[in-house]
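Heads up, one of the protein chains got dropped from this complex, but the rest are sitting where they should.
Letters A and B mark the chains as written, and numbering starts fresh at 1 in each.
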Amino acid sequence: MTTRFESIALSILFVLGSATMNFANTLVEQLITGYESIQSVSCEVRRDADSGGTQVRALSRVFFQKPDKLHVDNVTPLPRRIVSDGTTFFSYVEGDPKGYSRPISKLETDMLISLRKVPATAMDHLMRMRGMAETNLPPTSTFPVRKGYDTGKMFAVLSLDTSNRLARIEMFTSSDLKQAIAKIDYSNFIEAAPGIWLAGLHQSIMWMGGNESKETTRFDHLSINKPIAQNMFKAALYFSNIDFVPSFDQMYPQGSTK
Amino acid sequence: MAQRFIEPPCRLTKRIPGILSGVLFSFFSLFASATETDLAEQLFQEGNWPVCLQESQRVLCQSPYNETALLLHTLASLRSSPTNINGNLSALISLTRNSHHPEIRAVAANEAAWILARQDRMQEAWRLAEQAFLGSTSTPVFRSSGALLLEIMARHPKMAAPSDTTRLQIETCAPLLANAPIPPRSLDPLPQKTSLLAMPGQWIVFFYRNAIRPALGARCSLKPHCSEYFLLASRQHPLLAIPMIADRLVREPSVVSAGQHALQENGTTVYEDPVENHDFWMTSRP
Partner (left out) sequence: MTTLSLKDIFSRVAGLTFTLYPLLSSLGSDVTLPETQFAQKLSDEGNHPAAAVEFRRLAITSTSTCTRASFHWAAAYEYGLANNTSLSEKMLDQAENDNPDITTEALLLRGKNAMTTRNWNEAAFYFQGLTQGTTQPVSRLASRSLAVTRLHQRNVSGARESLALSKDDEQEGFQAIDNYARGSDKNPRIGGLLGMIPGLGYAYSGEYQNAARSLILNSLFIFGMVDTADKNLWGPFAVISFFEVTWYSGSIYGGIDAAHRYNQDRLENCASEITKGGQITPDYSQLPILRLQYKF
């Protein structure tokens, strides 16, 4: 026979548990939770963007380690290095008079998402859809699981393929799914852990103002949950004699045209 | 209003506006039987007109009634050579009337409209552009034909009067149409825009090629030939073209005697000496 205290405690636990279960039951949460098993990733990233006939290629090496450690070496088009040691975020473009630096706790939301997203995943989009109500959508032969999320500004659709991998994210202007804004296809999957997949190829198309923009991102030499030297995240080793400021406005002298 | 689309007829033959690559891309997605023309379409999008012409001709040999191939063949022919404009125009107009696919009719109508506008046949141009504007589901064709209609309306307001619905639509879309990206597809492989500083060089080359070379014969052993080298240099580095050609003329015997990068051209041996080998240091990359 339980005591009154135990009854109350169990009731509270039950209520909390059901709320958590509801929240955790969305596909977005399931996917994000799955990525928690990934502690570190290193890879090479090749990104080709084509917008209005202008093509840009970005090449970089990425080293990611939880919590909040990141080292990005951008080779082209701008030689830029980003280092985050878990406490402070540093970014510097070679040749610039100053770099940018801020404590991680004070980073803007977008930068925080970029810092915390697991490379080769759709985590940046998933994190923006967190906490939103989920709608079931009719399945297709290619995508047996489809879920919709109304973000207020647009309606996002997540599609899993027959192997239960996130294969597509689509964005529409509204829930009638008539006018598409963007589509991102994920492929070339690598299984990081049972049921947890990273996509080595991301292909996105965006339609805005009558123009179409495409971007293809490839992840090579993916190494998951392997050790990364901690010196990779020590900013002082990579930025010598560089002043860092906490805002982009302060990076360039007044009157600079850059 | 910017009058950048319709030019005096005497300068129009080389500036036939391109069908934007997006047109054919979206247009092919509508038809399941487009596989045999996929390569021709890709070549068209890349601007490789001669090979696109061959490829579409090959498809037509196997499938003479393939309207997509016929359209590509006509468009590639227009861009490859300006000599058969009227023949190609007839082919386009025939497609606007007889094609079974509405999008092919619209694309053909848009192209034909632009050609007619350049020939100052505005009434016919208006009719075809209107057909393309109202009939196409493709955004690039919509914008291209709409831009032409807008231009014609500006010059001949009365022409739009019987088509009030079209006029209203054009006026509503005017901001979108005014910025329509219509890439001019030059038939000249060299860049069209020439700076003022480069023009004297071009006149010199023109004089040399027409007055002097016929008497002396083609003597240059390098590729590109010296006059071509001068033209290329004057386009890329207008002020430096003269010292560059002088340097080349001084170097020529040394390049020939070194014997490197030899090619056979029309039975004679020439040696590669491109402009890029002598200006890379001006635009060096990290």
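One rule holds for everything that comes next: contacts are C-beta pairs under 8 Å (C-beta built on N, C-alpha and C of every residue); 3 or more make two chains touch, one makes a residue touch a chain.
It should be emphasised that the depicted structure is a prediction, and the values quoted were computed from it without experimental measurement.
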item	value
Neighbouring displayed chains - absent chain, whole complex	A, B
Residue touching the undisplayed chain, where the options are A:44, A:96, A:150 or A:212	A:44
Residues belonging to chain A that touch the chain removed from view	44, 48, 57, 59, 75-76, 79, 187-188, 200-201, 203, 216, 218, 220-221
For chain B, the residues touching the chain missing from this view	35, 38-39, 42-43, 46, 51, 55, 240, 242-247, 249-251, 253-254, 277-278, 280-281, 284-286
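Keep in mind that, in the parts below, only the chains that are shown with their structure count from here on.
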item	value
Euclidean distance of C-alpha centroids - chain A vs chain B, Å	42
Of chain B, residues touching chain A in the complex	22, 139, 143, 176, 181, 286
Residue numbers on chain A that touch chain B, as the complex places them	52-53, 79, 210, 212
